[in-house]
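Please read through the structure below; I'll follow up with questions.
And then chain A:
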Amino acid sequence: MTILDITTALCLTAGCFLGITGGFGIYRLPDFYTRLHASSVTDSACAFLILFGLMLQSGFTLATVKLCFIFFFLVLSSTTATHALAKTARSRGLEPLLGREDKR
Partner candidate 1 sequence: METTIDIVLLTFLCITAIAIIYIRKLFCGIMLLGIFSLLSACLFVTMDAVDVAFTEAAVGTGISTILLLGAMGQTNAHEKRPPYQPLIALLVVLVTGSVLVYGTMDLPVFGTPDAPIHLHVAPRYIQQSPIEVGPPNMVTSVLASYRGFDTLGETAVIFTAGIALVALLGSSQKKRPPCASPPQPATLHDHLILRIVGKMFIPLILLFALYVQFHGDYGPGGGFQAGVIFASGIILYSLIFGLNTAMRVVSPKALRLLGSLGVLLFGGVGLLCIALGGNFLDYNTLAARPVDGQHLGIFLIELGVGTTVFAIMVMMFYAFSLRGRNTS
Partner candidate 2 sequence: MIHLPIAQVIIPLLAAPLCLLFRSKHVAWTIALCATWLSFGVSILLAIHVTTVGPLSYNIGGWPAPWGISYYIDALNAFVLLIVSGMSALVLPYAKKSVEIEIDDPSQPYFYSLLLICITGLLGIAATGDAFNMYVFLELSSLSSYALIGMGPRRRALTAAYQYLIMGTIGATFILIGIGLLYSLTGTLNIHDLALQLRVNDILSSENRTLLTAFAFLTVGLSLKLALFPLHLWLPNAYTYAPSVVTIFLAATATKVAIYMLLRFCFGVIGNGTVFQMTLGKIILIPALAAILVASIVAIFQYDIKRMLAYSSIAQIGYMILGISFATTTGLTAGILHMFNHALMKGLLFMVMGAVSYRVGSVYINDFRGLGRKMPWTMSAFVIGGLSLMGVPMTAGFISKWYLVKAALENGWWDVIILILLGSLLAVVYIWRVVETAFFNPSHEHEEEESGEAPLSLLIPMWSLVIANIYFGIDTSLPLGLAQQATAILMGAN
């Protein structure tokens, strides 16, 4: 059990935890915009932690380069997707539920 392994384990555990939190959030949070927050947790921190954990294991190989590519792709695509979702929801007239006193 080297220090690398321990770091990997920590990263993966944290990533998994965040992933589960994200899923739980999507299920429990009340409206679209808050759920968007939950899903972006999964998209960003969770994915990053898991990828980083895996990179530590693969060392300086082609696999790491590929993981880097995935990371790069995720950073771009997930942020853009979230943006597109939010924008579409807004332009279709979906009102946020939280913060409106009459609904709560």
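Inclusion criterion for the candidates: all candidates are chains of the complex that A comes from, given by their letters.
The rule is short, and it goes like this: contacts are C-beta pairs under 8 Å (C-beta built on N, C-alpha and C of every residue); 3 or more make two chains touch, one makes a residue touch a chain; residues count from 1.
Here the structure is a predicted model, which means the values were calculated and not measured.
Looking at the complex, which candidate is in contact with chain A: 1 or 2?
Candidate touching the shown chain: 1.
Which residues, counting only chain A, touch candidate 1 once they are in their complex?
Touching candidate 1: residues 76-77, 80, 83-84, 87 of chain A.
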